[in-house]
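The complex appears here without one of its protein chains, the remainder shown in place.
Up next, chain A:
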Amino acid sequence: MKTNIFPAIKLTALTLMFFSGLYTAVIWGVAQFAPNGGKGKMITVHGKTYYANIGQTFTEDKYFCSRPSAVGYNAAGSGGSNKGPSNPEYLAVVQARIDTFLVHNPGVGKKDIPVELVTASGSGLDPDITPRSALVQVKRIASVRKVSEEALVQLIARNTEGPLLGLFGPEKINVLKLNLALDQLN
């Protein structure tokens, strides 16, 4: 113990400077060249700025809705519901979400509701939905906004992001970008 204590303290101080200090400084320096100087990707429309990667709540029928969130899309505290698959309370919540969706989307069959639209994400900030989840909302939005379903389907296709390099991972749509484009449509 005695032979080790001073070398241990000194080595700790030096490595602390190296890994907490220098390493952080290097990455921070490099990040200044990243989009928006390392402060996260932003979207600016009509002078309003949003975080591109952070999902938002959309409750109004005129917008494509995003997934349920356990934290109400509050990015100052992230998290999932952590509900177990057999939890009866949780299953009742999912059932209620299905029923609510059917009320807001007349003409949509239950078997067409994708599971991701009635389950909460892990972060509670999921910015994306699948193309399926957008298409199932077309009828509602077309009737609220008085636009053709055809135009909405095209809008969804334009905003669908394919897999990485066309090879890896799922297809997705950023709900915020989709809704911003939707507002431009009128």
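Keep this in mind: a residue touches a chain if its C-beta (ideal position, glycine included) is under 8 Å from a C-beta of that chain, and two chains touch if they have at least 3 such contacts; residues count from 1.
Rule of thumb we're sticking to: contacts and distances are computed from a predicted model.
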Record-based protein name (UniProt) of the chain missing from this complex, from "Potassium-transporting ATPase potassium-binding subunit", "Molybdopterin converting factor small subunit", "ABC transporter permease" or "NADH dehydrogenase subunit E": "Potassium-transporting ATPase potassium-binding subunit"
Which of A:Ile54, A:Ala142 or A:Ala181 contacts the chain that the document leaves out: A:Ile54
Residues from chain A at the interface with the omitted partner, ascending: 1, 3-12, 14-16, 18-20, 23-24, 26-28, 30-31, 34-35, 37-41, 48-60, 63, 67, 73-88, 90-91, 94-95, 98, 110-116, 118-130, 132, 163-164, 166-172, 176, 179-180
